[in-house]
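Written out below as structure tokens is the structure these notes cover.
One chain of protein is taken out of this complex; the other chains stay put.
As written, the chain order gives the labels A and B, with residue 1 at the start of each chain.
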Amino acid sequence: MVENYRVKLESFEGPLDLLLTLIEERKMHISDVSLAAITDDYLSYLEEAESVHLRHTAEFILVASTLVLIKSRSLLPNLKLKDEEEESIESLEEQLMQYKRFRELSVYIQNHFGKKVLYQKSKTPSLEPVFSPTAEITKSNLLSAIYRVIQSLPKIEYVPQVVMKKMLSLKEVIDSLTERINSALSVSFKEFSGGQKERVTIVIGFLAMLELVRRGVITAEQQKHFGDITMGRAEVDTPHY
Amino acid sequence: MDLSAKIEALLFYKSEPMSHQILERLLGISRDELKKALPVLEERLSGHGITLIQNDKEVSLATDREMSELIEDLTKEEREKDLGKASLETLTIVLYKGPVSKAQIDYIRGVNSSFILRNLLIRGLVERVPHKLDKRAYVYSPTTELFSYLGISKKNELPEFSTVQEEIAHFEKNFKKEEDKNES
Partner (left out) sequence: MDLSAKIEALLFYKSEPMSHQILERLLGISRDELKKALPVLEERLSGHGITLIQNDKEVSLATDREMSELIEDLTKEEREKDLGKASLETLTIVLYKGPVSKAQIDYIRGVNSSFILRNLLIRGLVERVPHKLDKRAYVYSPTTELFSYLGISKKNELPEFSTVQEEIAHFEKNFKKEEDKNES
């Protein structure tokens, strides 16, 4: 696996920030080609973050699954994607272009914020306070007002975060797969990802599998495996935006 | 920007009379230059809603005399107009939580409360005193007039006082934790 870029993952604001940074470091334009090229790096960042509490984990992983679609298509050109999968790829590209634009514009904001401030008057008219209650001030109105306040307090969201408990390294997966292929020569992706239900594990396993297909390690079985690959892909959620 | 505009900006910002001496020092100019610039400013303000007020030693900006009636209307409006939801909510936070800092109020409401608090002060519904520990900060409390208007003598006579206290305390404690976790 490529391990050129060793920037700290926490310093990224979100998946788009990370993607754009990786693409720009390679001086590429936003396209499915560049996205396929940086997929491995993206995943290894995610992997590294396993022990760190990562903000926006769910968002990072959703984008990972779209990247896998892109990468798969680039590895297996005759792989047919479903319409909504095509759309999620297109939508990711658009999102990235828009994000890039705002990131460019934000440079101006950063450079000017607080530099040349337009000041309001430092004093407000010194009005003598005069007790002026209004008819709204009743105990019952106050009670409903304080309940509105309480109700609009932000809730701590207990959304079951997509847990990144154990993300197997891509290398590990490839090694394990290669070994099993060598011994059995008819391993299927489904068997391979077996009881592991965690999305990132499946994603990484899937990619590793494709990598092997590309390298020709399992060419002999490609026809058979192809069906399995399709089934494996169906387990990968399509991102919603 | 010419000298008269600079004087105008300083007077606007300070919004109190400034002595010739201070203006000269701040702008690095001589008495002569100041004496020439002031009539220019006066002239430029003709037809404006703001006017230059001068005596032998000091200058200041003020609203034009013709405006006094309109300004009375504005003051009246500020005191008598219905509070509306946002102000009422801020007022209840001061009632249930007071003495409470502006930062705490903002934090509970999730929006900035500067202008609303200013208005509640003018209406005599809340008052502010310097913070015990940090003299530059203020804390807000309900006025005694507000208590007697509500027919209560202390805040724990407010409806459902302890429940409300608990709810807010719970939020302040737990949300802060969550927020710290989310900030890197």
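Criterion: contacts are C-beta pairs under 8 Å (C-beta built on N, C-alpha and C of every residue); 3 or more make two chains touch, one makes a residue touch a chain.
If you're wondering where the values come from, they're calculated on a predicted model, not measured in any experiment.
Engineer: Among the options B:L26, B:I53, B:V129 or B:A169, which residue touches the chain absent from this view?
Structural biologist: Among B:L26, B:I53, B:V129 or B:A169, only B:L26 touches the chain that is not shown.
Engineer: Mind pulling the chain B residues that touch the left-out chain?
Structural biologist: With respect to the unshown chain, the touching residues of chain B are 1-2, 4-10, 12-15, 26-27, 44, 47-50, 61, 63-64, 66-67, 70-71, 73-74, 77, 106-107, 110-112, 114-115, 118, 179, 182-183.
Engineer: Please give every residue of chain A in contact with the chain that is not shown.
Structural biologist: 13-17, 55-56, 59, 63, 87, 91, 94-95, 98-99, 101-103, 105-106, 108-110, 112-125, 154, 240-241
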